[in-house]
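Note that one protein chain of the assembly has been removed; the remaining protein chains are unaltered in position.
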Amino acid sequence: MSISQTVQSGDWKGEKHVPVIHVEDQVAAGQDVEIKVSIGDEIQHPNELEHHIVWIKVFFKSEDGKFPVEIADFNFSAHGEDGLKTEPTGVTKVKLEKSGTVHVLSYCNIHGLWENSKDVKVK
Amino acid sequence: MSISQTVQSGDWKGEKHVPVIHVEDQVAAGQDVEIKVSIGDEIQHPNELEHHIVWIKVFFKSEDGKFPVEIADFNFSAHGEDGLKTEPTGVTKVKLEKSGTVHVLSYCNIHGLWENSKDVKVK
Amino acid sequence: MSISQTVQSGDWKGEKHVPVIHVEDQVAAGQDVEIKVSIGDEIQHPNELEHHIVWIKVFFKSEDGKFPVEIADFNFSAHGEDGLKTEPTGVTKVKLEKSGTVHVLSYCNIHGLWENSKDVKVK
Partner (left out) sequence: MSISQTVQSGDWKGEKHVPVIHVEDQVAAGQDVEIKVSIGDEIQHPNELEHHIVWIKVFFKSEDGKFPVEIADFNFSAHGEDGLKTEPTGVTKVKLEKSGTVHVLSYCNIHGLWENSKDVKVK
């Protein structure tokens, strides 16, 4: 079994690890597009030292591109230190010129790698 | 000269590298607090392969804490690949129990390390 | 196509992107194990601003573990700045208690995600 075969997915409304991708379905070419990613929108994921979401990476693969390009990498660093706990959510901003797919890869320190994707049409 | 002595600062309205910290002055204890950091709010910083903002780290130091705790680490990954450019901005969310200071450290691949801070009062 | 389906692999002797994993086949339980990962051992990969290896992540999945655990994350940060270029190689150290598999995931800013793995027996 390869590492990519361990990447899990599902419906984020029923599986708390699946990253949720908040982005418009249609955006204008060359305009700033906000992409928010979060985990636990419906069912909260634990956020403890022993068990937490460590990072989320955001990629974009244009419809005529061969490979995904990494756009952003969020690390949720605090898990109880001095009472601080970072929530597993991040927002990034990018200009899109071509339609394609936002891909998200995330990692729970106990339950491994998870993925999700959402198409974005550029007019 | 040590690495910490190379960290630069200034007024973000006049110096384009200084990270801007967007957070309420007063927040309620134990509630989610959104912290947005960005670079170039007044004067845009270049966003090219040859010259771009690479990362921003967000810390919090409570007023009775001895050391800053890292809350989030944002990497702006795309700088022209397949036409994609990540804007140097990120949003994180954290619950605060005690008043303190949000500290931000950022890195430009040409102009090195920069910092800024903002106090937050927890009621 | 999901992001995990874009992860490529192959024989590192013929495909320059495939990460090479240098670790003993057999190690003693509870002893420090050095794991070196590198890209381009046989055929060099470009190391330019326009085209370079950005990061390598190292995971371990024990034979009775359900999910891979991230051990280390290497970012190769310099690609020409002030003449500096980080080579795409890193070394990490970990104690293993159980046999399993070292998994490596890497990212080229032009050619996307790549993976490789190597079994390690703990005596």
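As written, the chain order gives the labels A, B and C, with residue 1 at the start of each chain.
Throughout what follows, contacts are C-beta pairs under 8 Å (C-beta built on N, C-alpha and C of every residue); 3 or more make two chains touch, one makes a residue touch a chain.
Because the structure is a prediction, the values reported are computed rather than measured.
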Q: Can you pull out the displayed chains that the omitted chain is in contact with?
A: A, B, C
**Q.** Residue of C:Asp11, C:Asp25 or C:Glu97 touching the missing chain in the full complex
**A.** C:Glu97
Q. In the full complex, which residues of subunit C touch the absent chain?
A. 32, 36, 60, 62, 65, 69-78, 81-87, 89-98
Q | Absent-chain interface as seen on subunit A, which is shown | A | 49-50, 54, 75, 77, 81, 109-110
Q. Mind pulling the subunit B residues that touch the left-out chain?
A. 1-7, 9, 54, 59, 61, 66-70, 103-105, 107, 109-113, 115, 117
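We adopt the following convention: only the chains that are shown with their structure count from here on.
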Q: Using the contact definition stated above, find the chains touching both subunit A and subunit B.
A: C
Q: Quick one: report the Å distance separating subunit A from subunit C, using the average Cα coordinate of each chain.
A: 22
Q. When the C-alpha atoms of subunit B and subunit C are each averaged to a single point, how far apart are the two points in Å?
A. 30
Q) On subunit B, where are the residues touching two or more other chains? A) 75, 77, 81
